[in-house]
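The complex is shown incomplete by one protein chain, all other protein chains being positioned as in the whole.
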Amino acid sequence: MKRKLDLPLTITLSALALFVFIPMLSAFEFSIRTPAKGGYGWDQYLWAIREEEFFYYIIRSGWLAAVTVLITLIVLVPTMTWLHLSKSTIRPFVDGISLLPLVIPVVAFAVGAQISFPEFVQDTVLELPFLYFVLALPYAYRTLDIGLNSIPLKTLTEAARSAGANWWRTIITVIIPVIKSAVVGTVAITFALSLGEYTLTVLLHWDTFPTWVTFVAQENILGAIAISMMSLIIPFLVLTAVTLVSPERSTQGRK
Amino acid sequence: MSSKSLTLRNISKRFGNVNALNNFNLEVGVGELVALLGPSGCGKTTALRVVAGLEHQDTGSVLVGDRDISQTPAHKRNMGMVFQAYSLFPNLTVEENVAFGLQMRKVSKHVRLKKAHELLDLVGLDSQSKRFTHQLSGGQQQRVALARALAFEPEILLLDEPLSALDAQVRVNLREEIRRLQLSLGTTTLFVTHDQEEAMALSDRVGVMNNGVLEQIETPDTLYNKPATSFVASFVGTMNRIPAQLIDGHVQLFGKKIPVLRNGNESGNVVALVRPESIAIKSTESDANAKVLTRLFMGASSNIVCQTKDGTVIQSLMSSAESGDLHPGSAVKLEVTNREVLISNA
Partner (left out) sequence: MTPNVIEGGAPSRGRASLTSFLKNVAPALPLLAIIGYFFLFPIGRLIYVSFMSNENTFTLDNFRTTMQEPYRSGFINSIKIGLFSAAIAALPGAIAAYFIESRGPVKLRRTISVMSGVLANTGGVPLAFMFYAALGIQGQLTKVLKFFGWDIYAGRFSLATFLGLLIVYLYFQLPLMVIVFSPAIVALRREWSEAARNLGASQLNYWIKIGIPLLFPSFIASFLLLFASGFSAYATANALTIGDIALTPLQIGGLLDGNVSAAQLNLGKALGVVMIVISAFAVIPYLAIQRRSARWQKQ
């Protein structure tokens, strides 16, 4: 409205900034300390990157997260598209079930998972990504749900079908591009959640990047801090870049 | 509380580097319904919101009767406003919504609910008084909004495109209800719309706006028959635009020399503005100057679309009875029946 400074907003943002950045910057300061030489340097970061396990675990976690995202997209997008189109009677049921993982604490889920799966499946691509999928389900489902609600789904599908596209082609070439921002959001949430998942992973004695960081902390605390800093800042920067670059359409139709 | 007049004096308002209103002046008499008509972005909604106090004008003043309310905050202005949509409070029932204005004026619960019911009765929704917004249709919601705006007997009634979000049939019905209510209550009313049919049907006077300026404000009749600018001419009703040469205060149209209505800065190549009902068509073989493209039957009247030899498309409005023998391809003679024509630069 006016050009003058919005005082309450500024105060709020300043307070938040203090609260958020003091711990972060303090840790950052620790991580660039070089006790041996005195003063500051990037030693710890360089050390971390040179650790051979660093990239091993990043790739491992990244791989698991990528598989989770793949499962999410392949299973959720067609199923939810169908649910939205067909007015099936089980839709409320599926809607409800997708929220169930919110109710269950991850710790309890871990206990159940420990006693439920045969040995050969554990700690492999056959199990972890599916568990991550379940954990991310409430968020992924809701994001896609909102996305599908905001487009003229029936019209688009009928247009594609009458032009000769089969079911899969319709989804890939018509639906997904239209709900692009919802898909991107789903990928982001699922990927971030899987990468950072710690509780389930550590309770079941699996090895991923987050659990490795804890392990490193026992030997080289400054190095572990450096790694933690990277694991915080990098996702934040990436997600911010993605969000700022992608044009958002307002879902509330104002004039 | 009886209604007062409404005056806007030299109102200017900028948003960023857009001049929404430019020295805008308007007077609405007591009990009058004036419509502000114009395309999106012409400033009509801004003008309304300045009156309501929801926007603050950069310069100029707003008066209700003799009272200068330019600096009065919105909640003290005692005006009733109906928004385009979604303005009912979702946590209150219909009757609580309608009674809200009275509640703010510290009217006792018993009295204000009674008044709410009176108004709901007037708009035919008394049976819905205990319901909530999401249980009502769009048309019903707007009727409640209208009742709510009138419940505390405001001096001025403001309507911001109240019918634009509604279905066509609902729109026509509600339009009549609004006018009926307004006349019986005698409330000074300012009505904003982009639908010219709506504005013409409802109002005592219509003000046509363009780019923050009021181009003309007149009764619907006058506006239609004597548009002051070519914008008004094209915005209100349909207008044929016939290229012609302005020579010595006259134009030559279909063989007739017709004086022009105004001599502004038009000269040389101009466009004559002629209403479809002022074009006469005669079926002929010998002195045809156009041929029929299509005939659009609309019941009592028909729209005959013709094309002249130089390619200009002309519409003529005639009674269907008289145009029965005109088919696509028929050769016809067109004639302008006006004694004077409006022109504008090409």
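A and B label the chains in the order they appear, each numbered from 1.
Here is the rule we use: a contact is a pair of C-beta atoms (placed from the backbone, for glycine too) under 8 Å apart; a residue touches a chain by one contact, two chains touch by 3 or more.
Keep in mind that what you see is a predicted model, and the values were worked out from it rather than measured.
Within the full complex, the residue among B:Thr7, B:Ser87, B:Ser302 or B:Ser316 touching the omitted chain is B:Ser87.
Of A:Ala48, A:Ala65 or A:Leu137, it is A:Leu137 that touches the chain left out of the display. When the full complex is taken into account, the listed residue touching the unshown chain is B:Ala52, out of B:Leu6, B:Ala20, B:Leu37 or B:Ala52. Interface residues of subunit A facing the missing partner chain: 6, 8-9, 12-13, 15-16, 19-20, 22-27, 29-30, 71, 75-76, 78-79, 82-83, 85-86, 88-90, 94, 97-117, 127, 130-131, 133-134, 137, 157-158, 161, 166-167, 189, 192-193, 196, 198-199, 202-204, 210, 213-214, 217, 221, 224-225, 228-229, 231-232, 235-236, 239-240, 243-244, 248, 252, 254. The omitted chain makes contact with subunit B at the following residues, 52-54, 73-81, 83, 85-92, 100-101, 103-105, 133-134, 148-149, 152.
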